[in-house]
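Note that this complex is displayed minus one protein chain, with the remaining chains in position.
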Amino acid sequence: MYSVNYHRAASVADAAKLLKNGDAKLLSGGMTLIPAMKTRLAAPSDLVDVSRLKDLQGVKVSGKTVTIGAATTHYDVSTDEKLKKACPALAHMASLIGDPAVRYKGTIGGSIANNDPAADYPAALLALGATIITNKREIAADKFFKGLFETALKEGEIVTAVSFTAPAKAAYQKFRNPASRYAIVGVFVAKGKDGVRAAVTGAGEDGVFRSKEIEAALAKSFDASALDGLKVPAKGLMSDIHASADYRASLIAVMARRAVAAANA
Amino acid sequence: MGIEGVGARVARKEDKRFITGGGRYVDDMVVPGMKHAVFVRSPHAHAQIKKIDVKKAQGMPGVVGVLTGKELKADGIGNLICGWMIHSKDGTPMKMGAWSPLAVDKVRYVGDAVVIVVADTKGQARDAAEAVEITYKELKAVVDATKAIQSGAPQVHAEAENNLIFDWELGDGKATDAAIKSAAHVTRMKIVNNRLVPNAMEPRAALGHYDKAEDHYTCWTTSQNPHVARLVMSAFYNVAPENKLRVIAPDVGGGFGSKIYIYPEEIVCLWASKKTGVPVKWVADRTESFLADAHGRDHVSMVEMAFDKDNRITGLKVDTIANLGAYMSLFSSCVPTYLYATLLSGQYNIPAIHANVRTVYTNTAPVDAYRGAGRPEATYLLERTMETAARELGVSPAELRRKNFITSFPHQTPVIMNYDAGDYSASLDAAMKAADYAGFTRRKADAAKRGKLRGIGMSCYIEACGLAPSSAVGSLGAGVGLWESAEVRVNAVGTIEVLTGSHSHGQGHETTFAQLVTQRFGVPIDSVSIVHGDTDKVQMGMGTYGSRSGAVGMSAIAKALDKVEAKAKKIAAHLLEADEGDIVIENGEFKVAGTDKSLPWFQVALAAYTAHNLPAGMEPGLKETAFYDPANFTFPAGCYISEVEIDPETGVTDIIQFVAADDFGNIINPMIVEGQVHGGIAQGIGQALLEGAHYDGSGQLLTASYMDYTMPRAGDLPSFKVSTSNTPCPSNPLGIKGCGEAGAIGSPPAIINAITDALGVVDIAMPASPSTVWSAIRAKK
Partner (left out) sequence: MSDVSLTVNGKRVSGSAEDRTLLVHFLREHLGLTGTHVGCDTSQCGACVVHVDGRAVKSCTMLAVQASGSTIVTIEGLANGAELHPVQAAFKEHHGLQCGFCTPGMIMTATDMIARHPEGLDEATVRTELEGNICRCTGYHNIVKAILAASQTMAKGSKGKAKQAA
């Protein structure tokens, strides 16, 4: 790791101020950033730790509206009783991230701000039609995730929370990379008041995306059988030593079918 | 056996320190004034070094030294050696290229060490390492051994034309060809054994300390054989004469073969310590381990197996290409030859065998012994071929094997080995029973109803362990003898220290070796201490690998115990005024048979040291040394059965059950033996399903961290059903065969036989990852 200056922010406003130092980066759970710094792939001059800010923590459920603070850990999301009632699919998804030690530290805000193409949360938020709330504005998930490790966040902008309307039905199915255990394919399906949305992570060359094919099929009937024989195009999907684009395409259909079955169960 | 003696499931004495954080590994060592080293490694698989500029790095904060290969050579440090000479079939010696501990003119694989940087902290050393400026001229690289031997391929070493190190053969080619020609059936296969990275959880480390006042070096290193390290560093690398070099291998966090070798880093740390005047510690990152630890396996073979009309094997012909990587590591030459081709008879009566092995340089990490070393490659080839033959012949895989089993011993195979004892049917029967083999058809049908593909596969392995009779290996080209030493020191109060040349890095020697002493003298196990891993304490030893520490290391202890017992009995007889022949040792006492006269153990020990009343002419003291040189290899064998279920939609293979029935000869501690089998099976399943080192065409290692190299995790594995049915080994005093490698040797073919059975395909590449299985299913459609 290169030398770095650590700051513990006292508030979101303080964090915003500290972010103006050199090439500063926000530090939340650090589950992606610190490994990247260890291998010297990331070299921020300063780290602004927001993980202890109480304002950024916790799950709130009010009617159908769910709001999750950006510094809420995967563990806290996965075990939150209110969330398990309002949107069990998201709690389940959080329980599949990394391993128990990673879930204790990693946060929802960190995950979406990093927008790793194999991360789970982007698929969930995109499928849930969530809103990403920052210290400056609110951004729809459809506009937030911009590509590999790219988001709509501007310099100095801090994710403070995400919010969404609990869907009537939803589920997430993940097929792990055998080595890294990140998603090779993860499909989150949600049936809400605006219809069915299905988002895919781990597979797209440009990161998380909504699958037109799956959404079209499920719009007719939100049933696993509606996806029988579904062909997902391999074009635009990643190929690496673990999975070809064809394999990923096939897995998307399989995971989607299983997700719908789980959502209906 | 008593609760602490031979055969008892004694909880391990060494565990206390490991479960409380008190283990002492190399990285835990601190020497006053110690600095930290980072190696600058080649980013290229093949390149000429045009220029090395260390000026900027030398001026960085905290930097103590930045040293290059030129300076190392100028100080007379030697090149790395390969300790086993192999001659090609035309009589020429193997063609070995030079391996300098720090590359001077050329780098030959990604990870080749070029410069060492020493600084106050590891962070500073790394900062400075990035400031070392090396100008390379990149050359074309070759990573695939089958391509490397084609004319026009990039030349890794000038010494080895077309990268061919040797072209060696074993067995009777004419008789084998004749058997194939006249066969009723011939099964032919191409067998690929995938390259693995050993991945002991403790990364390699070295701490070199040159004491100027004494002109003496100490090296703490992650070694399976510190004495061999000292010998080689003294005799070949010119680091220091043996009396001026102490090598300590303290607690070592797993080895699996990868810590047998003497690598560049420990040599360079010792040299750098003298050069910089400070103790120098280096600890590998995991990615460094992936790049620069010796890898394992990497064979491509063509096999022909001939059968007569009664399905008896009449001949076996094997043509193997073995990738040895960029340099010849310490035992690299014997792995694909004498540890491989000599096992090609398996458990079967095969009248004619011929093996041809070509070893090849490529621009990849050096390849050497990894758990099993040659024997997994032989077993995989043989057991995959047997399975295919059974399918082609339309007979049950179990019966085809049984029909061809060797049933009388000793049995001389056509490939050197003389099997001394075994009962292969017993293991096969035990495994089939434990696996409920008969119920498989029903289980397969049930799985099919759930849309799953079920398969079952077996593997009957044999290995040669107890490495090895010194004169035998010497005649085959080994540069060392493979005996073991022991010293048993009885203290004046009766407590006992056993000094052994074996080294424990997970095997539990501190417990099993003590059980042997407890069994012999009836003393409490806590009064016995095992001392190992330090060349200043133990005079000489050959270390731990090849499942040898029970069969060879403990046999040496048994020999020393014989001498101690004989002397102690003489003293006891003298003190008890009895005939020496009437003295027996029972429950920690010397007794005169048929009387109530006795002396406790400690009184005899005390008498030996007070020397007030010893038999006439006897020297005081009670301490004996023994060297044990095995009379033969040992031959552990067994049968493994695995049952898998495949999800055809995703290609995921679940291991429903894994059964192991082994014959290890006599067993000292069944709990520890089972643990060895569990671990070996996990590594074998890893090879079959999960693990594979993958270089791209330019020689970059794509699987250089756990993000891309799949380590077996708890969720990937089932609990194992293990059992033993043992025939004692006749060639050593304890009847032990060895158990360290069996799991890794026997399991890969059992898994792949099950997967190919489930899929209805002839072959599938290892690792049979979900993506590979899915592709096989799709290709079949």
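For reference, chains read A and B in written order, and residue numbers begin at 1 within each chain.
As a convention for this text, contacts are C-beta pairs under 8 Å (C-beta built on N, C-alpha and C of every residue); 3 or more make two chains touch, one makes a residue touch a chain.
Treat the numbers as computed from the prediction; the structure is a model and nothing was measured.
**Student:** Touching the left-out chain: which of B:Thr20, B:Ser151, B:Asn243 or B:Ser408?
**Tutor:** If we include the chain that is not displayed, B:Thr20 is the one touching it.
**Student:** Determine which one of B:Val252, B:Met305 or B:Ile656 touches the chain that has been left out.
**Tutor:** Checking each option in B:Val252, B:Met305 or B:Ile656, the one touching the absent chain turns out to be B:Val252.
**Student:** List the chain A residues touching the unshown chain?
**Tutor:** Answer for chain A: residues 1-6, 27, 30-31, 34-35, 37-39, 47, 49, 51, 75, 98-102, 104-105, 180-181 touch the chain left out.
**Student:** Name, in rising order, the residues on chain B that touch the hidden chain in the full complex.
**Tutor:** Interface residues of chain B facing the absent chain: 11-12, 14-25, 27-28, 121, 123, 199-203, 251-254, 256, 285-287, 505-508, 671-672, 674-675, 678-683, 705-707, 711-715, 717, 719-720, 743.
What we mean here is this: only the chains that are shown with their structure count from here on.
**Student:** Taking the touch rule as given, give the residues of chain A at its contact with chain B in the complex, in rising order.
**Tutor:** Residues 1-3, 39-40, 175, 178-180, 241-244, 247, 250-251, 254 of chain A touch chain B in their complex.
**Student:** Which part of chain B faces chain A closely enough to touch in the complex?
**Tutor:** Listed in rising order, the residues of chain B that touch chain A are 123, 126-127, 130, 287, 649-651, 690, 694, 702-703, 706-711, 716, 769-771, 774-775.
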